[in-house]
Structure formats: C-alpha cells, structure tokens
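In this view, the complex is presented without one of its protein chains, the others remaining in place.
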Amino acid sequence: MISAFLLVLRRELTVAVRRWSDLVMPLMFFIIVCTLFPLAVGQDIEMLNNIGPGAIWVAALLATLLSLNSLFRDDFEDGTLEQLALDKEPLSFMLLAKTIAHWLVTELPLVVLSPVLVLAFGMPVDAIPGLVLTLLAGTPALSLIGSVGAALTAGLRQASGLLALLLLPLTVPVLIFGARAADLAASGQSIAGPLYLLGGISVLALTLAPFATAAAVRVSLD
Amino acid sequence: MIPEFGHIALVIALCIAVLQSVLPLAGAQQGNVAWIATTRPLAHAQFFFLVISFGCLIVAFLQNDFSVKYVAMNSNTALPTMFKVAAVWGAHEGSLLLWSVTLGLWTSAVAAFSKTLPNAVVARVLAVMGMIAVGFMLFILLTSNPFDRLFPAPLNGGDLNPLLQDPALIIHPPMLYMGYVGFSVAFGFAIAAMLAGNLDQQWARWTRPWTTTAWLFLTMGIALGSWWAYYELGWGGWWFWDPVENAAFMPWLVGTGLMHSLAVTEKRGLFKSWTLLMAIAAFSLSLLGTFIVRSGVLVSVHAFASDPARGLFILIFLGIVIGASLTLYAYRASSLETRVGFAPFSRETFILLNSILLVIAAGVVLLGTLGPLVFGAFDLGSVSVGPQYFELVFLFPMLPLVLAVGVGMHTAWRSANPRELFRRLKWPALGALVAGVLIPWLVFGSVSLLTAVGVTIGLWTVIASLIDPAKKVVGKGPRITRGMVAMQLAHLGLGLTVLGITVTSAYTVVTDESMRPGDTREIGGYTFRFDETLPITGPNYEGIQGVFTVSRNDTELTQLKPEKRVYRVQTNPMTEAGIQGGLGRDLFIALGEQLGRGAWSVRIQYKPLIRFIWLGCIVMVIGGLVAISDPRYRQRVTAKAAADGATATA
Amino acid sequence: MTPRRQRMLAVAIVFVGVSIAATLVLRALDMNTMYFFGPEEIVKGEAPVDKAFRLGGLVVDGSFHREPGSLEAIFMVTDNVEIVTVSYTGVLPDLFTEGQGMVATGMLRADGVFVADEVLAKHDENYMSPEVAKMLEEKGHPANAMDTLVEDPT
Amino acid sequence: MWTWFHKLASPPHFYRTATVLEPWLFWPALILLGIGLYGGLIVAPADYMQGDGYRIIYVHVPSSYLSMFSYVTMAVASAIGLIWRMKLAFCVAVACAPIGAAFTFLSLVTGAIWGQPMWGTWWVWDPRLTSQLILFFLYLGYMFLRQALAETRQADRASGVLAVVGVVNIPIIHFSVEWWNSLHQPASLSKLEAPSIAADMLWPLLVMILAYQLLMLALLMTGIRAQVLEREKNARWVGELIGREGRGA
Amino acid sequence: MAGKLKFLIPVAVFAGMVAIFYQGLYKDPTLVSSPFIDKAAPAFDLPTLYDDQRRMTEREFRGKISLFNVWASWCPGCAREHDMLLTIAHTTDVPIYGLNWKDERQAALKWLLERGNPYEVNAVDRDNITGIDWGVYGAPETFLIDADGIIRYKHIGPLTPEIWAAEFLPRITSARAMLAGAGS
Partner (left out) sequence: MDTASYRLEWRELALWRGDRCLQQSLTGRLEAGQALTVRGPNGCGKTTLLRTLCGLSQPETGEILWQGVAVHRNRPDFYAHLAYAGHTNGLKGDLSTRENLRFAAILRGRHTNQNELLHGLRLTACADLPTRNLSAGQKRRAALARVLGSGAQLWVLDEPFTNLDAAGIEWLGKRFNHHLSLGGLLMIAAHQASQVEPDRETILELPGGDT
C-alpha cells in the first residue's frame, strides 16, 4: 500500500515536471494579484498591512481553484483514473498521493514565494515565518478539500463555475483563519491559536477527504 | 509621382517630429520661451504633412496604381471604391501609417485645445508625443514603407482579404486607433508631469477628458470589432479571445481603470503613483496591441523571425518607450504620494478596488495572450490556453468588479456610512437578486448558477444606475450633475452588456441541419423554411444565396438570405450570414457546404438578447460623450482652483 | 491485505486523524482566535495596541455620558473583574443600554481608552416580560446573565 | 420489521403512503401555525429589553432549526442511498434540498432583520452567521451540482457525496456560539435544564417549531412524490395512476 | 526601503518580457519544431479531400521518403509555393501528401482544379486537430518524412527552389542512402 502510494506520487511528480508549463499559470495569477495591490495602494503602509494577509490568502485560494480544474480532468479523459479505480490497492490512498503531488507542485511554490510578497506589502520582516507557517498549515486543506470538488466535477465539461461554488463554502473557514493568522503574524502577535485551528482543519481534511474523493471519483467514473 | 510625393511628405513629417520632440522639451526644462513657442506650430505642421502622405496613399489606391507594391498586394480593380479606401489600412504598412496620422491628429488636437494650459506643460506633453511619432515614422520608413515600388507593375492586384470587405471594417481600425493612440495623450501628460516633478490635481483634471475621449473611441472600436465578427465570420460568435481582440481589450481594461483612478486623483489627490502607472500601462498595452494586430509580429513566431529587422526595431522601440517611462516612474513614484486619508468604506476604496480588479483582468488576459508565445519561443512545450482559460480566469476579477459597481456609485467620497447605504440599496439589491433568479427561470425555463449570477449582477448594475434618475423623476432625488449622468449612463451600459452576454451565452440555441429547399425546421419557437437557392453576382465575387422564410405561429415574419460567396481574385469562399435582429433576440442562418442532391448544411441559431451586448456599449459611449461635454473641462484654470490644487498637494 | 484488515486500517486512520484534529482544534479554542478581548485581558496588557480588535463586556451602570451637543459617547465596560473606558462617536443601536452586553470594534489608545469604530449591542438568550424582569430585579437577581458574555476566567 | 421497511422503500408503496400522509401533516401544520402566530404575536408579552422586536424569534428560531434539520435529513438520506443503494433515499435527499435552502434563506433574512435593531447591525462575520451562510451555499452547491449532471443516477450519488461531506458544517453551526465568544446569543432552548425564556413566551415558540416541522414534512412528502413520479415515469404503476386520475377527471 | 523597491516591479517585469522577446527574435524558426524532428510522425486518421469516405493515416508515409505539406486555399503563402510543389511533383519521385488545413472542402477542390494538383492524397483537417498534434504554426509548412515514418525536417513558410536545394535535397539523398544501405 505504501509502495503504491509512493509510486503514484512519483508518477504524478514526473508528469508535472514534464508539463511544468501548466503549473505556471496559477502561479503567475497569484503573483499578478499579489503585486498589484502594493502598487495600487502606494505608500499607505498601514492600509497595505491591513489588506495584505487577506489579499495573499484570497489570491492563493483563487490560484488553487484555477489549478484544481485539471486535477482529475486529464486522468479522467485518458483513462488512467479508471485504471487506478480498478487497482487492488485502496483508491483513496492513491488519490491522496495525487492530491499531495498537487500540493507539492502548486501550493508549495506559492508558499515559497510568499516571503517576497510580505515585503511587497510592507509587512515587517518578522512576519515572514508566521505567514509561511500559516500557509504551510492551511494550504493542504485547500488541496484536500479541493480534490473532493475536483473529483465530483471531473466528468463535466464546463465545471469551473460549479467547482468554485462547491468549494467556496468548504474553504471559507480556511480562508478566514488563514487570513486572521497572517494578520496576527503581521502585527507581531502569537499566531498559535489560528495555527492550531488551521492545522486541525488540515488534519481533519487529510483524514476524511481522501475517502470522499475516492467515493466521488467512483461516481464520476460511473 | 504621387507615391513619391507621399514618401517625401512622410520624411518631412519625420523631421518635424524630431524637432517637436527636442525643442519644446529643451525649452520647458531651461525656461526658453522662444523654444516653447515652437510647440504648437510644429505639432500642426507634422499633422499636415502626415495627412498629405496618407492622402497620397489613398490616391494611389483609388487610381489602381499597382506599381506600388502595397497597392498591388491589397487592392484590385474590381474592388468597390469604398473598400479601396478601407484597403489603405487593410494590411501592415498602411495601418502603421494610419497609426501615425492618428497620432498626428491627437497631437494637433492637444495643441489646438490646450489654450487653458500653461505653455510649458503643453510643450512637454507634445514633445513626448513627438518622440513616439518619431519612432513610428522611422519604423515605417526603415522597415515597412507603403510607398515602395514594384517592378514590373502587375496588371491587377491581389485584392483585399474578403473577411475585411465589410463596412464595419472601414470604420473599425480607425476607431480602434483613435482609442489606442488617444492613450498617448494621457501617457504624454504622465511623462511630462514626472519630468517636471510636479503632479497635482490639475494634472488629473487636464488628463481626464483626453483619456475619456480615447476610451470612448476604443469602446466603439471594440464593439464594432465584435459586431463585425458576429456578422462576418459567419458562425454567430462575437468574442473569441484571440490575440487580436485581446490586444484591443487589454488597453480598454486598463484605460477604464485609468479613467476611474483619474477621477480620484482629480477630486481627492489620491493614488497618484497608481494613476501614473496605469497611464503608462494603458499606452504600453496599446503599443503592444498595435504590433500584435497589424504586424503579426507577436501572433506567430515565424512571422517574428522571418523579418528580424522589423522585430528588432519594434523590440527596441518598445524597450525605449516603455522601459524609459517605467524607469522614470520607479524613480519618481515614491515621492508622489500624498497622505490624504480616506475611510475604508468610501468611494475612493471602491475605485481603487475597481482599478485593481481591472488591471488584474488585463494582467490575466496578457498572460493568456503572451503565455503561449513565450512558451513557444523558449521551446517549453505547449500551454493550453483556450477560451476556457480566459472565461474562468476572467471571471475571478470581473464578478466582484461588476458587483461592486452598483454599490460604489452610491458611496460617498471620503467616508460613507454603510448603514445608510444599506438602507438605500437593500430593496434594489433584493429585487435584482429575486429577478435574477426568477426571470431566467420564467422566461427560459431553466437557470444555471452562472446565469443566475450574471443576470443578477447585470440587473443590479442597471437598477443601481437608475436609482437616482428615477428618484429625480419622482421629484425627490438629489441634484444630478452632468458628471453623474455620465457615470450612470456608462454603468447602465455595462449592466446591459453583462445581461446580454449572460443570456446569450446561456440560452443560445444552435443547430446544424441538413436541409433541402422546401424543408422546415423549428428552433426556439420559430419555423424556418428553406425556400430556394439563387445565384448571385457581386462586384468582385460570385456566390449562392439561400432564401429562408421565418414564421412564428403561422405568421410570416421575415425572409433571411444567407450567402456563400467566392471572391474572384483570392478565391476564398466566404459565408455571409442571414441575420434578423431584434432587441429581444436574433435569428441567424449561415449556409454551410453543399451536401449533394440539393441539400445544404445549414446552421440556424436563436440568440436571445445578443443585441444588448452592443446596445450596452453604445450606452457606455454615450456616457463617455456626456462626460467629455462637461463644460468644467473647458474653463480656464482660475486662480482659486490653482490655489486649491496647491493646498491639496501641500 | 484482506478487505477486513483494510477496513480496520481505515477506521484506525480515521480515528487517529479525527483525534489529532480534535486535539488541535480544542487547543485552538483554548486560545483567543477571534480577536475578542475582555476588559480583564486589556488591563493585563494582553490585547494589542494599534491594532483593531473587538471588546466585549457589560456596560457599567451609570457610566454612560455624552457631551452635550457632541456625538461622542463615553462609557465603561466591565467583565466584573476590570473596567475599561470606551469612547465612541456615532449613533448607538437601539438596544444599547447600561447594564446590557455590548461588543465594540476599535483600537486601544495608549492611555488605555478604547476608541470604538462600531458598537453593537449584544443580547443574552433570556426573554421575559417587563413585569417579570422587574420582579426579578426586586428580588435581587440581575435580569441579565453574566456568563454569556464574559469568558470563563479559568 | 424488515419486510415493512422494504415495503416502504418500494416507490409505489411509498408514493401511496406519502399521498395519505400529506394532508395529515399539512393541515395540522397550518392550524398550529395559526395558533403559534396568535400566541407569539398577540398573547405573548413584550420582552423587557427588546420590546416587540423579539417576536421575530417565532420565525427565526424554527427556520434556523429546520435549516439544520433538513440538512441532516438530506445527508443521512444521501448516506443511506450511497451505502444501501436505495433509490427512495435519494428521492428524500433531493426533496430536502430546496426546502432546506428556503428555510436557511428565511433564517438568514429574519436574522438580519432582527440583528438590525438588536445588535445595531444587520450582518457581522461571526462564526454562527458565517456558518449559516455556508450552509446556504452548500444547499445551492448541492442543487447546482445535480443540475449540472445529466444522469439521474450519477447526480444522485455525486450530490450525495457532497451532502455527506458538507455535514461537517452542522456541528460547527450548532456549537459555534459556545466555542467562540461572538455576537450571537446562545440558544435559548438547547439547554436541558430550564429554558431561559419565560413560559408565556415559550409555548408559542414550541408550537411554532412543531408547526414548521410538520410543514417541512408535508413539503417533503410533496417533494418526494414529485421525485418518485419523475423517476418512475415509465413504470407501469405510474401509468395506471395517471390513467386512473385521467379517467377520474 | 521595500516600499520604494516595489515601484521597480513594473520595470523588472517589462525587462523580463523584453528579454523573452529578444530570445524569440533570433530563434531559427526551424528550431521551434524541434520537438518533432527525428520523432515518429504523430498519428492521425482523417478523411481525404476527394473522397471523405476514404481515410488517410500516418501509415501512408511508410516505405518511402515523402513530403507532407500543410496548406489551405485561404493562404497566400500556399499560392506562392504552389508552382514549386508542382515542379517537385513533376520532376522528382518524392510523393507529396497534403494536409488541407482549416479549410473549406469546396474551396480546396476549386483551388486544385484551377492550379493543378501536386498531391498524392490530401487529408482534410478542418478543425485543426491533426494540425495541433503536428505542431503546425501556420500554413504553409512542409515536413520531410523518411521511410520509417520519422520526421526528418520541417520547413515553415513557402517552399522555394533555394530552400529545396539547400535543405531538402541533401536530406533526401542521405535518407535514400541509408534506406539503400539497410536494404542491402
């Protein structure tokens, strides 16, 4: 089971590396959204500080939505998804591997990029570790919850609006706590509270989402 | 002889432009009044010679002078006169000349209508525009001269691309160029202000009407382009997200943001650096757009590489203009901000949000347009950027944007009271929501998520634009200034366009049918009867016309006559759709190919509310017209206003 | 692996995962995740300065006063441990009265006065007729229940 | 016991049962609604603090409760449908969605109307209100997902998965007031000990809750019947049913 | 400090764009097609121009050295190279296969009728499906395919006698030599 998990993970990463150009779009979107705010607001550091955490998190969520659209679509169309569903290893585990790969190739770059944005938003340098931590704790939940929605809409042609509607209610708590934690980090306060909460949501999603995703994939394949 | 004449006129115009870009600027920097005084005459002279040059090219076309290579490639004796004129800007060289002429026109207009401005300011602005003119004319003369001769001269020419043989296209590029080039005025003002190191509210006041004028030309140009695509491309689409359309759309988005941001800078002295950046960006995107559209340089990689001289020139030109202005911006921007506070809930915030969202939208469109090119150039494999990408990514900024428009226009400057706002807007908002769900459902029988959202925000914008006028009619509304009317009209237009787009995308009925004369089909409640086919002969084409009778409830409504044309010289088959338009819906028939035994493949479409898309644009343009007709902008700067400006910046 | 063992494993994973998640969430709930502070925390210096947060508590009886002709209202808020002075300029909600709960959003000034941008009345879950309330009050029971507003000090 | 269960789960049988039940739910609901409204608006005294404004609880509380009740019903029915592949369970779930969405909407709107005089704002982003809004979007998502999927069977299962996933929101809504110190007051009725509401105000509330519950069940029956007919439209018993009614008319 | 640096972002972004364009400027257009050179011809299965019941696939290319020319009746470049194609068809034994790309059938037939037909068979790719697989940027493009169905060269733009002599002939000769060598 573990080896199947690692195998799927490796294959996903290989494919992602070979199609890395597809990964650029969400990342660029994230960068565009995040750099325009500081440019527009100008010198009003206080205002920038206030909107910074929220803007970064909303941008991260939207970038995730952009990339989620194709999480299962390609596999659905080329039939590899149905091969996974016919394997003796549990489907949920292998889909979890896919989701983790998604996190590694789309969310992790956002996290890595975020320190630069902290500076662009004029937040203090001390806020960097805090922001990175909240993103690290919260983005897995985005990927995992997103995988459920992506699996439900894998077989649909024009699903992007629907996907957004399905995912927004489920991801809003992550967004709220994430932005709040980032905000706390920016003002130099303890972020432990929201961080625990984000971690809790992520762990819960890690535990339950793969099963839901597997069920949704089986439905989509039917 | 005439072409040579035009060539020489162009060279003279170039020389004048060089003078225009040097003398006034030097004069303004050093305070030399005599040099400054040359500004206006030089501007008019440059325009004059450009007009002569352009006129010569038109004459060459009208006289069928096929010894001119450009004429030979793009015209034909059989071409109707109207299209001969249009053919002047139908391809790369001529369109660049048109661009220069348009720039000359704007330059001349600034010179003529800037009597109220300080001379030094005008000198700087026109010098900057002169520099751009120098670049363009050099480009034309060095790499794409439309007056080049061809030897031996062919007896007949190549013909204008039949896709371009449409009345809409005669007017479309000039409109678009008026818009593109018009942003050069805002750009000129921005650079001039940064050079002078003085950017006050007066600056925004001077720039605003020019920007609005450019914007409304661009709006018309885009609307016409989309209209043309709908009529001429033959399959009823009206927006394709192709690079050419995006090229016009990106400056429009940023220009719209610029208009709004300028309003804040004028009224409140805020967002100066952001406004500057948008002024630079709007014009930069216009430049980029010009090259994408006409030269084909950025569309496909091999056009770029097939003539590296052209490509290199463009690149250097773009590099100098945009690079220098952005560097200047980076150097100056940080010193421009004023610390005037505004509340988080105020019109300033909404406009800031609006311009950010518009620039984000332009950014993602730019990404989608250039992305494939970049990946192609670096050999990185393919990126899948299709309409799907644009539709999804474009929605992210646009949904909140349109939603915020209705609220924003009722929000007060400086600080608004949300409670008061809620009291005023709750019923309109609720009404829009209920209607947005119910109307599609009742009228069309089904409603999907995006339709409900789209109709709701469309209606919401329409209603929000009409609240104040409606109250005024009842007799208890606030005083409505001309500026407010302009704003309400423009936003009303936006709402109508959103409505049109949503309903058309959701409820269009399209069927491809195989029909023989005598067959009938029922689509969208209308009965289409295929009566007969007739041969037709046009001035430079031949073809077949299908005759369809449309009836509803056994009442004959109209006859539609779609055509299939073959143009004699270029031998392209062209589809001319038969369209019966109405405010509520369009009926659209296009003839496909012959299937044998008298049968034709026929595409029949029922497109509800499609006219709203362009109706909305027209209303927006009217709004723009009202805005620039505001007499405020033509008043001499009074001592008091100047003093106000000074205190606001202090 | 047999399906039975697989199911057992799944159950075990879910159990462990949910437990960890629950632990984390419970720890989070122990902390202040809502930007909501009571007077005691403010006095102790736990609340941030120059940062908007929310203050909750009961309006101290008799503390409310408004300068004549001015919109600025000054009142005190307590959690029965400490007292904080609040200043607010604007219209107060209908149900804002002394002795009742309220939630204010604003910033703490250096001098310890909380400057509110927004004041909301917070109602408790008790409903009774005026007569009953009066009767209760006469008997010495305060009509409003403190515990709903004030965080448990433990 | 099981035979009874299986019999009930057969569409025609359930259809008949629902047809019989419906008036028995609907009319009592209306009567109770009348009594409750009379009790709440006329008999009950004004609140010592809020005056007459508090009376909106007679709409707000029952609809909030039913918004959650409908969701749980929907999720449980979906789970049953997914696990035991019971078509009827999906009918129940599908019928729940619009009812629940309507109650959620009502709860949000009445909450806003109430919040305005009571707190001084119509909306705050506090956990209770936010999670209620999320619940509304979950209902919408459920319905739009169904609409997007053309095949009924697939739509059943896919939307079922979504309903089950979304059920995590329910405890959050319920406990949010106790977990986070927020603006929303705790429930007046949830405590097992004495309710913190005066008796003469309480009884109309209880009557209203019962009335809403019955109304919801009546609407549910109608919804299920429509679903059953829609799905079994080609079945013989439906044909007979329609034929009979057609002759009757 | 960071506050001022951020105004450099636009310049930096623009500088990046210029660098990319500059890269593209001096790129040999044939290099663009490098992913396909020396690879098996991408598969396709398309109806033919004269008979849409008949299908043409990439297997046609097997066993001989052939040209695969992407053209359309709306494309001026194709008109320019048409005579060259006819010359190749008449004077050499290299078969030319056509891909009628994003074109109308009637127009294409008319074109061949009027100008002569240099093609063995034409596959009709009206919707640019095969065109995408083959990495077609625009018409005309010409692929040189060897006997094993491997793409050996790709020329973008109209064929001219110079290009034919400089790029195609040497490759054809060497491919023939290899084929002969393998055969013996």
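For reference, chains read A, B, C, D and E in written order, and residue numbers begin at 1 within each chain.
Here is the rule we go by: a contact is a pair of C-beta atoms (placed from the backbone, for glycine too) under 8 Å apart; a residue touches a chain by one contact, two chains touch by 3 or more.
Note that the structure is predicted; figures quoted are calculated from it, not measured.
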Missing chain: touched chains present in the view: A, C, D, E
Omitted-chain contact residue, chosen from D:T17, D:T152 or D:T222: D:T152
Residue touching the undisplayed chain, where the options are A:I45, A:V132, A:V172 or A:L221: A:L221
For chain A, the residues touching the chain missing from this view: 3-4, 7-8, 11, 14-15, 18-19, 77-80, 82-83, 85-90, 218, 221-222
Sites on chain D contacted by the missing partner chain, in the whole complex: 85, 150-153, 234
Chain C residues that touch the omitted chain in the full complex: 1-3, 6
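Rule of thumb we're sticking to: only the chains that are shown with their structure count from here on.
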Joint neighbours of chain E and chain A, given as chain labels: B
Pair exhibiting more inter-chain C-beta contacts, A-C or B-D: A-C
Chain whose Cα centroid lies at the greatest distance from that of chain E: C
Whole-Å separation of chain centres (CA-atom averages), chain C against chain D: 31
Centroid distance [mean C-alpha coordinates] between chain B and chain A, Å: 36
Of all residues in chain B, the ones touching two or more other chains: 273, 277, 333-334, 381, 449
Chain D residues counted as touching two or more neighbouring chains: 121, 140, 144, 148
Contacting chain pairs - touch in the sense defined above: A-B, A-C, A-D, A-E, B-D, B-E, C-D
Sites on chain A touched by chain C in the complex: 1, 90, 92, 177, 180, 187, 189-190, 192-197, 199-201, 203-204, 206-208, 211
Of all residues in chain B, those that touch chain A in their complex: 271-274, 277, 333-334, 337, 339, 344, 352, 355-356, 359-360, 363-364, 367, 371, 375, 380-385, 388-389, 391-393, 395-396, 449-450, 453
Sites on chain B touched by chain D in the complex: 419, 422, 448-449
